[in-house]
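Working notes, structure below.
Shown here: the complex without one of its protein chains, the others still in place.
The letters A and B name the chains in turn, as written, and every chain counts its residues from 1.
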Amino acid sequence: MKNFQIIKALSSSSAVASITKDTSVMFIAGGTNLVDLMKKNVVAPDKLIDINALDLKKIEFLNGKVSIGALAKNSQVAEDQSIKEKLPLLALALAAGASQQIRHMATVGGNMLQRTRCPYFYNTDMPCNKRVPKSGCGAIGGTNRMAAVFGTSDSCIAVHPSDMCVALAALDATVLVEGPKGKRQINFTDFHRLPGNTPEKDNTLEIRELITSIEIPDNNFTKNVHYLKVRDRSSYAFALVSVAVALELKNNVISNAKLAMGGVAHKPWRLTETEDFLKGKTASEDIFKQAGKLGMKGARGYGDNDFKLTLGANAITEALTIAASK
Amino acid sequence: MASKKTNENEVTPENSNSRRDFIKKSGLFTALALTPSTLVVASENKWDEKIAEYLETVPLSIEVNGKKHNLNIEPRTTLLDLLREQLQLTGTKKGCDHGQCGACTVHVNGTRILSCLSLATMQQNAQVTTIEGLSKGKKLHPMQEAFIKNDGFQCGYCTPGQIMSGIACIKEGHANSREEIKEYMSGNICRCGAYHNIVDAITEVKEGGKEL
């Protein structure tokens, strides 16, 4: 690892001011992904701005919404009693990620900004357009068991690895950011982006912008929710496919449905068409199977990950079934 | 900033400079009384880089197992390497160095974290507890005793991490069933496969109800 300067920011405005236009200055919060990437020489900042002293750790239940500070730890949110009651889907998704030690370190903002786990991105001896633009995509035509099946491009088939973000995408969250031009809000589903020809950009955050919090509008998804994570071992593994489901059921009729998937795209993959299909339907095995099939419409495999087409459909069905039976 | 109070690590336009500027400002040149010709040689041999690197350490005040340390470290030093290579506390293990095995688990301010992914400089004034800080002389911590009694290890290499994690698992309230223990201990890999006995040990300590 290259040596670097590290500076503690005492206010978000000074943190933002210290980021220069080039990418050699970066924020650091929990560091669980950044330190790893620095050790692998995937990123090599000259300077880190330690933002942990900023007052961005609070979980607040405000009028009509829940606000979670960007520096709240993953475990803090997952185990917050009120979050468990009001946003159980978020708590479930957070608890499914990483290990407890990492959840104690990782922040909400950092979770959103974690980079892909695509092995070609991590191995600096390999081609990867995300790491080195125009170097080629190793995963296409290579070993791509983890790769995306939606929204891919010829440049990149990497997936976003977060569990938390899948739940936040389903729950219509908003991202609050602060930058040199002031504050702005980004819809969660617009925060991460598809790779296109610029896979080096994971999200729509602009340089010098800092995530300060996320907000989740109040909802009635307190009972019929499920986060289904399918992975290669029982715990401490990234998702092959995950599904976040939130349903509102009245007499077994689906009055509202939110669905998003992880492990299938460069961003948390919201299934709005499937949500629309489900609304007004009576919950049944058959409907959930149809939803599974619909949810995977347009998916495309790259060889090793072809199984995700079947798995994705089955996982949607399974997650809906479990959520509806709660 | 409203207050005039300055912090040497606080960001100001003045101190966000390049490495060489940093050297110029540091006053080191006068200290070393370098002559211009020496500077040419230094430049050719990239000595300025070397000097810069030597300069680029930061002060760290940290408490480990109740003992206060005032150190100067490179910002890139991880807490794990600080413990093992500088403080000679080799009980905390390096298994992967990338947050993928749990062998380096320590408690920072009472919370279990992975020391390999933690920059030491970010643990300013923190209280760190490592495996060496659990026992009082020959008097073992209940979790250490339970690991011995239940044979919760073989080679012993993941053991410090397992024990630190096991204590935290109970304190966090995640040891209410074998199933829950298994899930909340899954961040600690044991290649010898002592999982069954590790769960036995944690269960025994939890049921023993001793203060941890």
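Definition applied: contacts are C-beta pairs under 8 Å (C-beta built on N, C-alpha and C of every residue); 3 or more make two chains touch, one makes a residue touch a chain.
Basically, contacts and distances are computed from a predicted model.
Between the listed names "ABC-2 family transporter protein", "Putative spermidine/putrescine transport system permease protein", "Xanthine dehydrogenase YagR molybdenum-binding subunit" or "Aspartate carbamoyltransferase", the UniProt record for the complex's undisplayed chain reads "Xanthine dehydrogenase YagR molybdenum-binding subunit". Per the touch definition above, the residue from A:S24, A:S67 or A:T143 contacting the chain not shown is A:T143.
Listed residues B:K94, B:H107, B:H174 or B:K206: the one in touch with the omitted chain is B:K94.
Only one of A:S11, A:S24 or A:N123 touches the absent chain when the whole complex is considered: A:N123. Residue B:L134 is the one among B:L117, B:L134 or B:V205 that touches the chain missing from this view. For chain B, the residues touching the absent chain in the complete assembly are 45-46, 49-50, 53-54, 74, 76-77, 81, 84-85, 88-98, 100-101, 103, 130-132, 134-135, 140, 144, 147-149, 151, 153-160, 163, 179, 181-183, 185-199. One chain of the complex is left out; on chain A, the residues touching it are 1-3, 39, 41, 117, 119-120, 122-123, 125-126, 138, 141-143, 145, 228, 230, 232-238, 240, 286, 289-290, 292-293, 307, 310-311, 313-315, 317-318.
The working rule: only the chains that are shown with their structure count from here on.
Partner chain B is touched in their complex by these residues of chain A: 1-11, 14-15, 17-18, 20, 25, 28, 31-32, 35-36, 38-40, 46-50, 52, 79, 98-102, 104-105, 234-236.
On the side of chain B, the complex with chain A involves touching residues 1, 7, 9-13, 15-16, 19, 22, 53, 56, 58, 74-76, 78, 97-99, 102, 105, 111-114, 117-119, 121-122, 165, 168-169, 172, 174, 182-184, 186-189.
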